[in-house]
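Have a look at this one before I ask anything.
And then chain A:
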Amino acid sequence: MSRAAWAGQGWRAWLGSAAPNSRRQARLGEIYRFSRALMRHPLAAAGLAIVLLLVLIAALAPLLAPHAPSAQHLADRLRGPGAQHWLGTDELGRDILSRLLFGTRITLGIVALVTAIAAPIGLAIGCMAGYAGGWVDAALMRVTDVFLALPRLILALAFVAALGPGIENAVLAIALVAWPPYARIARAETLALRRSDFIAAALLAGASPGRIVLRHIMPLCLSSVIVRVSLDMAGVILIAAGLGFLGLGAQPPAPEWGAMIAAGRKYMLDQWWVAAMPGIAIAVVSLGFNLLGDGLRDVLDPKQR
Partner candidate 1 sequence: MTAPLLEVSDLVLRFGDTEAVRGVSFAMGRERLGIVGESGSGKSLTGRAILRLLPSGATLQATRLAFAGADLLAATEREMRALRGRRMALVLQDPRFSLNPLMSVGRQIAEAYRAHGRASMREARAQALAMLEAVRIREPQRVHDLYPHQISGGMGQRVMIAMMLAGDPDLLIADEPTSALDVTVRVQVLAVLDEQASRRDMGLILISHDLDLVASFCDRVLVMERGRIVESCAAAALDQAQHPYTRRLLASRPLLAAS
Partner candidate 2 sequence: MIEARTLTARFGATTVVDAVSFSVAAGEAFGIVGESGSGKSTLLRVIAGLHEAWSGALLLEGAPQGRRRSHRGRVQMVFQDPYGSLHPRHTVDRALAEPLAIHHVGDAPGRIAAALHAVGLDAAHRFRYPYQLSGGQRQRVAIARALILEPALLLLDEPTAALDVSVQAEIIALLQRLRRERQLSYVLVSHNLAVVAQLCERVAVMREGRFIEELAVGDLRAGSAHDPYTLELLRASAGFRRAARRV
């Protein structure tokens, strides 16, 4: 056995140790156990692979793409998939593969921004409502109900219409309609947690409500919210695509997948690839996030701990 393998084993033993010697080792050990559990879940691993691949593609798009995403060759318009353009060209003769590759940046950007805005809002509102109870809870939850009562796409549409079309506004609109389910989940978890003995112990130690919500309750609600977020990612991508499709999201010539489908719609019957290729991309990425979310749900399930 090579030395590297031995070193690897020692490293693994250190991470997997049941008696860590420092905070850092304990925390890294948790991450290690978590990632091992995730890797043992084949579908989750597949989902994670898709998502990681997406990140990689987004980062390396300029190197991977055979053509510039916006370079027009009107002579080559609407070419079918072939040796020169693997996935064909669109109505302006732009290479669809290159546009899809660059499009991952937009898709990932939307996903990341929506998550960064909606998840913390939902988590904070849900935990506060659940822990405070009384009129705070009632008020926050009625607002949540109003948001939940309207179909997401319609609501997002209304926001974008008010804010003006554009990718930034689309992100904002999606984030504004995405948080209520997270608030609901966080509240439900908080209600179950606030009666628990470890919260009572924290109260007796003199912890303030803010401290209890932030340090004790939120970390425990986080896992269900993460699961829900990753399951929602497919929906977010679809809403973004829908807004793009309606011309209210990314503006031309940005290679946004939804807008690409919209543009391809006119040629659907004769030049199917123009609309189908971005459609397949959306489907694969949505699937990736869904698989990851499902796997996370199994791995993060507190009942298994």
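If you want to know what made the cut, all candidates are chains of the complex that A comes from, given by their letters.
As a convention for this text, a contact is a pair of C-beta atoms (placed from the backbone, for glycine too) under 8 Å apart; a residue touches a chain by one contact, two chains touch by 3 or more; residues count from 1.
Owing to the predicted nature of the structure, the values given are computational and were not obtained by experimental measurement.
Evaluated over the candidates 1 or 2, chain A touches in this complex the candidate numbered 2.
For chain A in complex with candidate 2, the residues that touch the partner chain are 18-23, 25-26, 30, 196-198, 200-207, 211, 215-216, 219-220, 302, 305.
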